[in-house]
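Incomplete set of chains, arranged as in the complex.
Going by the order they are written in, the chains are A, B, C and D; count residues from 1 in each one.
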Amino acid sequence: MSSAKIEVIEKYCKGCSICVDFCPKQVLEMDAFVVKVVKPEDCIVCMQCELRCPDFAIKVHKD
Amino acid sequence: MAERYEIRFSGAGGQGLITAGIILAEAAAILEKKHAAQSQSYGPEARGGASKSEVIISDSPIDYPKATIVDACLAMTQESADKYANGIKEGGVLLLDSDMVTRDPKGNFKTYKLPIMRTARVDLGREIVANVVALGAMIALTNVVSRESGEKAVLAKVPEAFVALNKKAYSLGFEMAKALI
Amino acid sequence: MSYDYDKWLRPGKLPHIWCPGCGHGIVMKGLIRAMDTCGLEKNNTAIVSGIGCASRLPGYIDACTLHTAHGRAAAFATGVKMAKPEMTVICCGGDGDGTAIGGNHFIHACRRNIDMTYVIMNNYIYGMTGGQFSPCTPTGMKASTTPYGNPDPIFDISKLAIGAGATFVARTTAFHATQIDKLIVEGIKHKGMAVIEVLDDCPTSYGRRNKYRSVVDMMKRLKDIAVPVAAAAKMTAEQLEGKTLTGVLYKEDKPEYCEQYAKVIAKAKGA
Amino acid sequence: MAKKVAVIQGNTACALGAMYAGCSFFGGYPITPSTEVAEVMSEELPKVGGKFIQMEDEIAAMASVIGASLAGAKALTATSGPGVSLKQELIGYACIAETPCVIINVMRGGPSTGMPTGPGQSDVQQAKWGTHGDHATIALVPSSIQEIFTETVRAFNLAEKYRMPVQVLYDEIVGHMREPIEFPEPGELEIINRTTPTVAPADYKPYDTSFGDVPPLAAFGSEYRFHVTGLNKAQDGFPTTKAELVDAEERRQIRKVESAENAAAIEKNEEYLCNDAEVLVFAYGSTARSARYAVNEMRKEGIKAGLFRPITLWPFPEKRVQALGKQVKAIVVPEMNLGQMILEVERVTKGSCALGGVFRVDGEPINPGQIMKKVKEVM
């Protein structure tokens, strides 16, 4: 059970699905036109989604 | 039909609304021998942003190619609804994508709602035919051209491989809209 | 933990105009991280671009930003740098902007070895105008003005920059996200003309036309063709077929232009 | 059998018109909103063995067009705003070297990058004065898809007939709008080709005036050899600074367009309800479509309005506008700029009638209502 909080800024997300495809743990999924966090508990905080999102639309917070 | 009939298709760049307008213009001009003019306006964005495509259909030559009082309008996104769903005449028609537009534009016209994008993606499996679904629906709501002309024009534009898909998309849109009336 | 891009972003400008999956956003993030790493001062940093999708980048960044005319970034930037040599000057733009209409200014900035960092986003196409071929569109590929396949050979931007006299030349891709800022940092620290080419993706105007099924497809390709210079040294010509070298391709220490001009001033005042 | 009809874009009509005219070379550089012209040419030209090349910039595009024309091709380039400004130096070269070619300017909002996707009519004075030095200008301003086709053909004809660059200017609205077009049959429209020399190669002079104001033009790679320069030249094509020769050459080049006879041959206007008009709307391009709509509306209201629509904008239809200026009470000039051609109307009407302008530079078309409002003001 990871302590990460994944924040999606919906009005920035353009639904390109890069984050979904690069997430090694299938934490994310496309829902209609924006990404949705489906398995936050599986997040290993690799930060791939945040790193690669071209739209500043997803952030991984670790507390 | 009125001397001059004005239809506006609006949505996001890349949704194929300009094509929808062109197909309608072809249906009217080539198949129904009317006068028709299609024009558009778009932003700097290649995708996204609000864009509109207008079609004027008339029994006599068309001078001013832009809309004056819109008879029927389509808005596929909230942004386009806010920006372009205006100047619609009293008793005119406004069709919205029910998933995408949450704040309805207000006015003295009949507003219809259909899940156009969803239909394209879910029922037809290809988002790119959303514009054909929308076209079918608009033709159903306006009768600006006959159902047949509309279909013919659509099929004339698509490659062999996609005929079936587009045929389906067109009728689906047409039927869904008929059901609303 | 999450990277704070906001301190370099102009408030209220997002979402940017780029298409879903456009690599320009990835490059912009790399640039921000690089400026941050270098500890640049916003008031002392000029970001100059030409015209094109890529050239819209400066508008999003909270610095002294100049969105010029198509192809002219390097020439405007030269004026800024000469007038205020103490400023850090960064140029950015697309392959078309930088190597087609902007080719002359690009090679002359390289020749002068004026201290600026030019980040060129090579997405193989003219994106903003809807996908006409650029001097970097691979031969044979499809663009809206090459319906029968592109007959033109391409520029190797890095080779061109070296041939013109640039003293720091590096290449990476939008896939190699973290390498983007590393190389830009080196470029900014380098005294002289630094060219960083980032192989980039344009799903809308290039990808679709050339049968890439998705953005990730394009990213995969960028991953596949990239070979770090070091690794390449150990590879055969056959193995390198169709690959592109990444990393620092060329580095040399040479007098920087503004410093040279400072000597002219000293001489004139002495005289 | 009925003619082929299609619903196409203005830019497509332009390209197909060029093909109809026998264009065999296109040198361009993409720019909104003219790019579709290049896109269609890139597809059509090779089908007939023609050449399409996308050059490194607009200057190179213009250069390639002049080079190709001197090698015997009917050559075309198409651009917009910033590209037109960049081409200015070489447009002047085409003028002084008397090289036939056609330049399409699909007008957008300006200045500079301005509003690339918005329509404008702000380049109409530039068309005449953009390049340095004295030179003659032919500029055509079609206002419908059908007319873009036919005027592009006419542009090639005029370029070949008078051995000079001809510009076709239309705004983004007609450039991108689509309406039905009837394609003329081959042979239906007249096609003019440059006169080539008949003298013996040894006697050929590229600017030989013994054949009148438009000297025959040979092609590189033919049996004729000659020299071309952008310097003031003598009839043999070689540079000269002899005052009398320079003077004669410069004035001849102007005469090609402005001599009474030639100007009349180049002039082309549409007059709609002008005979009994008390108020005239002077409009061109897409704005003329709004104007016609307005004129019709006003006629319904009993206002004796007429439309004067120049199709050849340069040389300016001086005599005709002057005459109408004496006939009507007022002339209203709607333009998608801040008042350019109205200056010419003012110059030639010499205060004989009231003038009113309707100017827009906000990227929106001028609508009929604005024109009607202004007409009522000035009357």
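Brief remarks on what is shown
Criterion: contacts are C-beta pairs under 8 Å (C-beta built on N, C-alpha and C of every residue); 3 or more make two chains touch, one makes a residue touch a chain.
No experiment lies behind these values; they were computed from the predicted model shown.
Whole-complex chain count, expressed with the shown labels: A x2, B x2, C x2, D x2.
Convention: only the chains that are shown with their structure count from here on.
Note on interfaces B-D and C-D: more C-beta pairs are in contact across B-D.
Chain A and chain D have centres, each the mean of its CA atoms, that are 55 Å apart. Rounded to whole angstrom, the centroid-to-centroid distance between chain B and chain D, based on C-alpha atoms, equals 35 Å. One simple way to say how far apart two chains are is to compare their mean CA positions; for chain C and chain D this gives 39 Å. Shared interface positions of chain D, i.e. residues touching 2 or more other chains, are not present.
Multi-chain contact residues of chain A, defined as those touching 2 or more other chains: 14. Those residues of chain C that touch chain D in the shared complex are 51, 69-71, 100-101, 103, 126, 128-130, 132-133, 135, 144-148, 152. If you check the complex, the residues on chain C that touch chain A are 1-3, 5, 9, 14-16, 18-26, 29, 177-178, 203, 214-216, 219. Remark: chain A residues 7, 11-12, 14-18, 21-22, 45, 47, 50-57, 59-62 touch chain C in the complex.
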